[in-house]
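There's a structure below that I have some questions on.
The excerpt is restricted to a subset of chains, each kept in its original location.
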Amino acid sequence: MATFSLLITANPYSNQGQYSALEFTKAVLEAGHIIKRIFFYADGVLVANRLNCPPADELNLTKSWAKLAIEKDIELTVCVTAALKRGIVNQAEAERNALTSESIDPAFELSGLGQLTEAMLASDRLVTFG
Amino acid sequence: MKSVCFIFNKPPYGQGSGKELLDICLMCSAFEMPITVIFQGDGVLQLIENQQPDILNIKNYSKTFKALKLYGVETVLIDAAGLEKHQLVTENILNIGEIANSKIIQNVIQKTDFSIML
Amino acid sequence: MKTLFILNNPTNLSACLEAIAKEDALLLIEDAVIIARKNIEYKHISLFALKEDLIARGINNTDASWELINYGKFVELTLAFDKSVTWL
């Protein structure tokens, strides 16, 4: 049994990387391994926007990650600096920056880049999807 | 009426641009603009038969290419060099256009009022 | 340490091969699977391509030098090697 963390930087709207990461995560869990943390960075953070409304015949990546996280108790961590720049904010950040509303899906958590380093040090493998 | 050509030059699914370019193409057809569609370079991979992106939960839009004629798209050109690069022959791809060399493709791009790629 | 290089964009192949050393391996995913049509023979590295991405793109005539694997085997590969590098 091994411990994995993922670094996801892929744009969810224009790249396949988030689809690949989702399949990889499922395969890790099916093989009985552990997911320590999934860290979203750069354009990867865009998937945490709860206002995303893909067409009805396309996969909703935001909800797919949220469902997996809740069912399997996985940490979905979103880099706060990358997120703020991209309009993904929680209630606290919205207030601090005088924004009208929060926009992050509740299954994702904003945190610092240190959470990525900490995950690297605590995992057997880090796999990047960009 | 002004004419427009659309140049598909990227492989499908890795990037989302194929579907988005196709949507502009269909809109221009609704305005009855004369349209040429070109599959250039890696773009010829958009036309491979039997794509099954649904196994990755990705939507398959390749069937819409078959309907281009129905949407009034007059000319569809497929880059001969692109086919050769990817070792494809006409039997491997959707039968929706004519094979064209780079000279013909250059002429179409020069002749149309707009050329759009994504 | 043996390294698994993961490549998702065919444009980056030559730069990626520059960085690969002898006992390493190359895994093609996403758009990069179109490379698996050819034998790229290089430094005797092991060559893999993700089957799901080939099927998605309708590519069925890959060169025999590439071992086709599914996501389960992808996970195993990341453990069989000491680490993975996603070449972006």
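The chains carry the letters A, B and C, assigned in the order they are written, with residues numbered from 1 in each.
To be clear about the criterion, a residue touches a chain if its C-beta (ideal position, glycine included) is under 8 Å from a C-beta of that chain, and two chains touch if they have at least 3 such contacts.
Since we're looking at a predicted model, the values are computed, not measured.
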Composition by chain label (entire complex, not just displayed copies): A x2, B x2, C x2
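The working rule: only the chains that are shown with their structure count from here on.
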Chain-level touch network, classified as line, ring, star, complete or other: complete
Far-end chain from chain A, centres as C-alpha averages: B
Centre-of-Cα separation between chain B and chain A, whole angstrom: 34
Length of the line joining the C-alpha centres of chain B and chain C, rounded to whole Å: 28
Whole-Å gap separating chain A and chain C, where each centre is the average of the chain's CA atoms: 25
Two or more partner chains touched - positions in chain A: 16, 20, 23
Of all residues in chain B, the ones touching two or more other chains: 13-15, 56, 58
Contact set on chain B toward chain A in their complex: 13-17, 56-59
Of chain C, residues touching chain A in the complex: 6, 8, 29-31, 52, 71-72, 74-76, 78-79, 83-86, 88
In the complex, chain C residues that touch chain B: 8-10, 30-32, 34, 37-38, 52-53, 55-61
